[in-house]
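Here it is, the structure, as structure tokens.
Just one protein chain is left out here, and the rest sit where they should.
Then we have subunit A:
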């Protein structure tokens, strides 16, 4: 199994720290060799900062990847945005000597250098490939009887160039990971559609973002589920806080618990709602919490 360093990014440690805690609890139980990537920064955020200036985006991403190279480890992300940013930057740096040279001309100023020797991983594809649904099924202690709406999110799969990709239209690896916990991954219309947050839309045009979120939620509600499971704190935030925003703005009564995959897996490994920080969401669903007391 590849040794990894854990890249936290911004939203997980600074808004949804329960996901950081859950990731550590799960990786520990699964005996994955993982240490913190100390001193890393913003990935930088793909939608906004990458939009602003490509050289800046590449230089900061390059520094984060170089830190992991120095530890001789692949870099493990637990966020689609970080994965998208860092995997795309790593791809461009590895594919084009000229790009690498330019990035290193900046990194040289801080005494660092990127070689292109290591990979950027995402927790879902990592667990699927390196641990596997079979082993997960073996180690869980509390099989979950839940109907789950899986939300892949966009940047886990796309752009497909440079990703160790599965199908972008009908992927299945995430559903398999969810089902390894005993839960059922329920099909629903527009399952592959965006949560609405990306590309800086959430920050500058919140009403437009919520229009997409409201559509996604209504599709999920049409099939009836116990919770939504995602692989990205930005989708997590949009789907969780977005329900509160929509209820306040439109008088809707959305109340679906939103879990990062590591929180779902944590439940199946026997950890409590509080240990996993699921109760720290904006949307509090007491019915759901009661299932796990």
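Following the convention adopted for this analysis, a contact is a pair of C-beta atoms (placed from the backbone, for glycine too) under 8 Å apart; a residue touches a chain by one contact, two chains touch by 3 or more; residues count from 1.
To be clear about the criterion, contacts and distances are computed from a predicted model.
Peer 1: Leaving aside the chains on screen, match the unshown one to its UniProt name from "CoB--CoM heterodisulfide reductase subunit C", "DNA-binding protein", "Branched-chain amino acid ABC transporter permease" or "ParA family protein".
Peer 2: Of "CoB--CoM heterodisulfide reductase subunit C", "DNA-binding protein", "Branched-chain amino acid ABC transporter permease" or "ParA family protein", the absent chain's UniProt record names it "CoB--CoM heterodisulfide reductase subunit C".
Peer 1: One chain isn't shown here. Among A:8, A:27 or A:225, which residue touches it?
Peer 2: A:8
Peer 1: Among A:49, A:114 or A:127, which residue is in contact with the omitted chain in the full complex?
Peer 2: Answering carefully, the residue with contact to the hidden chain is A:49.
Peer 1: Of A:4, A:146, A:212 or A:246, which sits in contact with the chain we cannot see?
Peer 2: Within the whole complex, the residue contacting the unshown chain is A:212.
Peer 1: State which residues belonging to subunit A touch the missing partner chain.
Peer 2: 8, 10-11, 13-15, 17-18, 20-21, 36-42, 44-56, 59-60, 63, 106-107, 109-110, 112, 154-155, 158-160, 168-169, 190, 193-194, 196-201, 203-205, 208-209, 211-212, 215, 275, 277, 280
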